[in-house]
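Pasting a structure below so you can have a look.
Of the protein chains in this complex, one is absent; all others appear in place.
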Amino acid sequence: MSASEQNSSGGTGDAVATVLAGQDDIRDWLHDLYRSVHEHPELSNQEVRTAERAARELKDFGYEVTEKIGTTGVVGVLANGDGPTVLMRADMDALPVKEDTGLDYASTVTAQDADGATVPVAHACGHDVHVACLLAAARLLAEAKDAWSGTFVALFQPAEEDATGAREMVDDKLADIIPKPDVAFAQHVLAFPSGKVSPHAGPFLSSADSMRITVHGRGAHGSMPQLSVDPVVMASAIVMRLQTIVAREVAPNDFAVVTIGRISGGSKSNIIADSAVLELNIRTFDTGVSEHVIDAVKRIATAEAQASGAPRTPDFELYDHYPLTDNDADTTARLTDAFTAHFGDDVDDNGRQSASEDFSDIPTALGVPYSYWGIGGVDPDTYTEAEKRGTVNSDIPANHSPQFAPVIEPTLSTGTATIVVAALAWFAGSGS
Amino acid sequence: MSASEQNSSGGTGDAVATVLAGQDDIRDWLHDLYRSVHEHPELSNQEVRTAERAARELKDFGYEVTEKIGTTGVVGVLANGDGPTVLMRADMDALPVKEDTGLDYASTVTAQDADGATVPVAHACGHDVHVACLLAAARLLAEAKDAWSGTFVALFQPAEEDATGAREMVDDKLADIIPKPDVAFAQHVLAFPSGKVSPHAGPFLSSADSMRITVHGRGAHGSMPQLSVDPVVMASAIVMRLQTIVAREVAPNDFAVVTIGRISGGSKSNIIADSAVLELNIRTFDTGVSEHVIDAVKRIATAEAQASGAPRTPDFELYDHYPLTDNDADTTARLTDAFTAHFGDDVDDNGRQSASEDFSDIPTALGVPYSYWGIGGVDPDTYTEAEKRGTVNSDIPANHSPQFAPVIEPTLSTGTATIVVAALAWFAGSGS
Amino acid sequence: MSASEQNSSGGTGDAVATVLAGQDDIRDWLHDLYRSVHEHPELSNQEVRTAERAARELKDFGYEVTEKIGTTGVVGVLANGDGPTVLMRADMDALPVKEDTGLDYASTVTAQDADGATVPVAHACGHDVHVACLLAAARLLAEAKDAWSGTFVALFQPAEEDATGAREMVDDKLADIIPKPDVAFAQHVLAFPSGKVSPHAGPFLSSADSMRITVHGRGAHGSMPQLSVDPVVMASAIVMRLQTIVAREVAPNDFAVVTIGRISGGSKSNIIADSAVLELNIRTFDTGVSEHVIDAVKRIATAEAQASGAPRTPDFELYDHYPLTDNDADTTARLTDAFTAHFGDDVDDNGRQSASEDFSDIPTALGVPYSYWGIGGVDPDTYTEAEKRGTVNSDIPANHSPQFAPVIEPTLSTGTATIVVAALAWFAGSGS
Partner (left out) sequence: MSASEQNSSGGTGDAVATVLAGQDDIRDWLHDLYRSVHEHPELSNQEVRTAERAARELKDFGYEVTEKIGTTGVVGVLANGDGPTVLMRADMDALPVKEDTGLDYASTVTAQDADGATVPVAHACGHDVHVACLLAAARLLAEAKDAWSGTFVALFQPAEEDATGAREMVDDKLADIIPKPDVAFAQHVLAFPSGKVSPHAGPFLSSADSMRITVHGRGAHGSMPQLSVDPVVMASAIVMRLQTIVAREVAPNDFAVVTIGRISGGSKSNIIADSAVLELNIRTFDTGVSEHVIDAVKRIATAEAQASGAPRTPDFELYDHYPLTDNDADTTARLTDAFTAHFGDDVDDNGRQSASEDFSDIPTALGVPYSYWGIGGVDPDTYTEAEKRGTVNSDIPANHSPQFAPVIEPTLSTGTATIVVAALAWFAGSGS
C-alpha cells in the first residue's frame, strides 16, 4: 500500500478520528463559549468583544494572531509543517433583532445602530455557532498537530450582515497577512435537522442587493389630506405593486426574491409626513434577472410617485451588494467525499439556498477555489414531528427570526467536525 | 343716549380703539417674543420654557398667576372691577417636525419624545402665534384698564397636540383656581390670508381619534419569504384597503378623514420582521360616522391579517380623543358682530375646518359657552398670486407642514386684536 | 277677500281636494298600470311599449299627444283655459339589471343592449313609479278640469339612464311642440319611507360624468406572465389607486363620488388578454372638484400603466354627462308651501342627493325655472324597524339594486298627489 493510498482513504479517516478524539474534553468549554457569544451579540463592525475572545483563544492555542483587520477582523495562522494551506472563515456579527427564544442564555443586549438609534441585538442568524465551531476546530487541530501537516488559517470576519466585512478585510491587506490558501471554506447553520451536513456544487447562495427608496410627498396636517401628497399611501402602493415583479415579470422557472424588509413613514398619527422610506432586498441567481428586477423596482416606484402627483421622483440607493456564492465543483466533490466518509447518511445536498454571503469576496480576491456548506441547527425530534405534521415551514423559526435558536447539540459538535474533516481532506498525511 | 346704547355701539368701538392704541408701542416686544418662542419649540408636556415666559410676562402685567396646572399649564387672572369674566386660551406645545422654512429664526431644536427617541421639534402648527397674541392682548388689556371692566383670564395650555392638555388642567382643579367665566374663547392661525378673521357658528372643528394598529406576522430571513408572514406587505395592504372607507363606505355628503400618519415595520432590508405598526387619525363631524369608520378600520385590518395568514389578529389601541368643537350660536353671533365692527370685510366665515382641538374640554367642564375662531397666517400677496395660479393648495404650506411659516405681520397684530375685540364685546362699558 | 288671497290659501286646498277626490276610483287602474310597466321594463331608447301605453292613455284622457320625440319621447298637452303652463316629466327607461325582488310582478325580461349583448332588464331605478304617477295625475287633472285653469304638459322621456333622453327631445324640437312652460317639475322615488316628500332648494342632484378607460397590456399564454403586460393586474391596481382620490385628494368637506361600475378584462382563465376596460362614474356638486377628479383619474391610470410597463398609455373616453340639478329657489319655496299645506309633517327636506339626472336639460333649454323633488318608496314599517336597528343602509335596497322594490302604496298615491299639488300651486283659481 503506498503512502498516497493511505492519505486518500484510511489515512484521512485515522487523522479525523485522532483530531476529533479531543471533542469530549472540550465540550464544556465549547458550550460555555457558545452561550457567552450568544448572550453578548454585537452589531456589524462592533464585534469588539467577540473578536477579542477569538484572538485570545487562538493565541492560547498557539496560533499567530493578527487583530483589527478591516474593523474587527481576526486571523489566526497555525503553520504545521509542509502541506496545503486551508482557510476557514467564521462571521461574527449579530442582528438588530429582539431575541424571543426563551433561552436562559438569550440576549437582552441593546446597541446603537449606524443611525444612532438604540436597538435590540441578537444572534438571530447563528454566527455565534460559526464562531464557536471555528474556535473549537482550531483548538482540536492545534492539540493534535501530529495527525496532520500543513497550515490552518482561522479567519473571523466582521460585518457579514452589511455585506462589507469580507471586502474590508481584503482591502486591509489580508493577502499580506496570511499565506496564500489552497482552498477556502465557510459554513452556515440553517433550519434543517441538527446533525445534517449539506454540501452543494455550483451556485449555492444567491447574489443580493439592497435598495433604499425614499419617496417624496408633501406634508400637511392629518385633517387636510387634500393639501398633502401622502407618502404613507405612496409607499404602501409601491409595496403592493412590487409584488407583481416576482409574480408576473420574472419567469416562473427563474429565482427571484424581492423583500421589503423595512418601511417607515411619518412620526405621529395626525401629521402627514413629506417622505417615507422603503428598504428592499433583491436576490437572484442570474445577472439578467437581477438587472430586470432592479429596473422594474425603479419603474414601479417612479410611476407610483407619478400616480400620487409627487413633487419629485423617488431617490434610489443601492447598497449591501452580496456576490453569488458559486461553489467550485472539484473542491466540493473532494469535500463531499470526505464528509460522506465521516458523516455517512447525514450528508444531504439540500440544494441551493436563497440566502446570500459576502464570504466569496475573500477567495475571489485571493484567487482561491472555495466551497461553502450548510449544517443543520434544528432539534431533529422537533423537525421530524413538524415534518409529520407538514408544518416545517410554519413551526420552525428560520434564520433572522426572533425565535431562531439552534439546538446546542449535536449542532456544535457537527459544526466543529465539518471543519476538521474538511481541513483534513486537504491536510491529512500530506506531511508524512 | 343711554349707557346701554353706548355699550353696544360706539362704546365698544371706543374701548377697542383705546386698548388697541397700545399696539404700536408693544410691536417690537411682541415680535421678539414671537421669534423667541418660535425658535425654542417644546414638545407636549415639556413646555417649561414657554410656560415660564408666559407666567413671568403675566406677572409683569399685573396678573395673578398660577403655574404648573396639569403639567405646565399657566393661568393669569386680571380682576378689573365688576363685569363678566372672559377666558382666552392659547396652546403652547410644538410638534416633532423638522422645520424647513428657511427663516432666520427657524428652530434647530431637538428633544426626546415620549418613547425616548431624539426628534426635531418645530412650531409647525402655529401655537407660537397663539402664545404671543394672548400675551400681547393680556398686556394691552392690563395697560388700558380704564377702558373696560370685568375679569380677564389668560390661559396657557400644554399638550394640545396630544389631546390631553385641556383635560389635565381641568383635572388639576382649574375650576378652583379661576373665577367661573361667562364665556371662553380660543383661536387658531390657519393657511388663509393674514389679516382675515373667520368666526363660524356650530360645528367648527372635527372630533378626532387616533388608533394604533399593530399587525403580527412571522419573521424570517429576507431570502426566505415562504417561511414568513410578511408584516410590511400586510400593513401596506391595510393602508390601501383603508382608502375604501372614505371612498366607498362613508356617504359622500358626510365628512370623514382617515389619515395613516405613521407606518413602521422592520429594521433592515434583509430581515422580515414579525410585526408592523400603523398610526391612524380619524376625523368626523358625526358620532355615527365616527363609529362606522372605527369599526370599518378594525374589520379591514382584521381581514387583511387573515388574508396574510397571520398568526394572530392585530392589536387596536385608541388614543388622543379630541371632542367636537361646536361653537355656541349666540356667543358666535355676538362675536361676529364685534369682529365685523372692527375688521369689516376682513371677517369671512371660511366654514368648518377639518382640524381638531381639545380646547372645548375646558368650557364643557366649566359649563361655559364658547366660540373658537380662525385667523389667517399667509402673506396676502403670496396668497393672491397662488389663488390666481389656482395653486393655493399646492403652493402654500398648511399647518403641520415643515414649511408652515405664518407671516409675522399682520398675523400677530390681527391675532392680538381679535382677542381684545372679543373680550371687549363682553366687557366694554360694563363697568360704567 | 280678494281673488289672489283665495288662490294662495283655501282656494288651492279646495282645488287639490277636488282633483284628488278621484284617487279612489282610479286606484285599481293605477296599480295594474304600475305592475304592467314594472313587469315589462325596456332599456334606454327602447321604451316602445311604455311610450305607446303612455300615449294611448293620454289620448284617452283627452290630451293632445305627440309621439316619438327624440327616440320614444311622448308629450301630452291638456290646454284648460287661461293660466300658467306647467310641465311635469317622467322618465321611462329601465336598467340592465337582473331583478331579484321576489315580487309576483317581477321582471323576467331580457333585451339586447347597445353592444348586442343579451342582458336582463329591470325597473331597478323606479322609473315605472314615475310613469304611473304622471299618468295618474294627468288623468285626475283631466277628470277635474273645472277645478283649475291653465295648461298641463305631461312629458315622458326616454333614455335618462344614458343621460341622452332629455337632450334628444330638446334637439327634436320639443320647443315647437309644446307651449312654453312657466315652470317645470320632475320627481324621483328614493329609498326613504313611502309617504314622505322631500323638496330641496338649490343644488339637489349632482353633476355626473362617465369615463371609459381602456388599458393596454400585452397578451400571452396564461403560463408565461413574464412575456405579458397583464391588463387585469393593471386595471385592478388602477381601481385600488382610484380610491385615494376621494379619500385623500378631495377636501373632506367637498362632495365627490368615483364609482367604477364596470371592470372587464380577458375571456378565459389561461389567456392573458392585451387590454381591459374600466367604466367610471364621477359625481360632484362643484365644477372645480369635478375637473380635479377627472384629471386625477387620468393621472393615476396613466401612471399605473407606466408601473406595468404598458406598451402605451390608456385611452380615456368621457360620456353620459349629466348636468347639475339646481332647483330654483323661488319655485321650490312655493312648491314647499304647497306640499306642506297638503302633506303636513310628511314633507321633509332630506338634503341634496348624490344621484344625477338629465331632466334639467329640458327646462334649461326652454329657459324655464324648475324644481325636482324626491318621494319615498320604502315600506314605512320596514324603514322604522331598520332605523331602530340602525341598519337602514344595509337592509334597505337602494335604487339600482336588484332588490330595489318600492312598496306600491302609499308610494303611488303620494307620487300622484305631489304632481297634482305642485301643478295646482300654479294653476289653482287662476281661471276664476
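Order of writing sets the labels: A, B and C. Residues in every chain begin at 1.
The criterion applied here is as follows: a contact is a pair of C-beta atoms (placed from the backbone, for glycine too) under 8 Å apart; a residue touches a chain by one contact, two chains touch by 3 or more.
For clarity, every value in this text was computed on a predicted model and none was experimentally measured.
**Q** What shown chains does the left-out chain touch?
**A** Taking every chain of the complex into account, the missing one touches A, B, C.
**Q** For the chain left off this view, which of A:116, A:351 or A:367 is in contact with it?
**A** Touching the chain that is not displayed is residue A:351.
**Q** Touch as defined at the start, partner being the missing chain; which of C:50, C:210 or C:302 qualifies?
**A** That would be C:210, which touches the missing chain.
**Q** For the chain not shown, which residue from B:244, B:269, B:332 or B:416 touches it across the whole complex?
**A** Here the residue in touch with the unshown chain is B:244.
**Q** Among the options C:223, C:287 or C:384, which residue touches the chain absent from this view?
**A** Reading the full complex, the residue touching the unseen chain is C:223.
**Q** Considering the whole complex, which of C:264, C:287 or C:384 touches the chain not shown?
**A** C:264
**Q** Identify the residues of chain A touching the omitted chain, counting contacts across the whole complex.
**A** Touch set of chain A with respect to the missing chain: 240, 242-248, 251-253, 255-258, 283, 351-352, 354.
**Q** For chain B, which residues touch the unseen chain?
**A** 223-226, 228, 230, 233, 237, 240-241, 244, 247-252, 254, 296, 299-300, 302-304, 306-309
**Q** State which residues belonging to chain C touch the missing partner chain.
**A** That gives, for chain C, the contact residues 95-97, 113, 116-119, 124-125, 161, 191, 206, 208, 210-212, 218-228, 230, 232-233, 235-237, 239-240, 243, 257, 259-274, 276, 279-281, 283, 320, 353-356, 393-394, 397-403.
Note that only the chains that are shown with their structure count from here on.
**Q** Measuring between Cα centroids, which chain is at the maximum distance from chain B?
**A** A
**Q** I'd like to verify one number: the distance from the centre of chain A to the centre of chain C, where each centre is the average of its C-alpha atoms, in whole angstrom.
**A** 68
**Q** What whole-number Å value describes the gap between the mean CA coordinates of chain A and chain B?
**A** 51
**Q** Using mean CA coordinates as chain centres, what's the chain B-chain C distance in Å?
**A** Whole-Å distance between the two chain centres: 44.
**Q** Any chance you could list the residues of chain A touching two or more other chains?
**A** 223-226, 228, 230, 233, 237, 240
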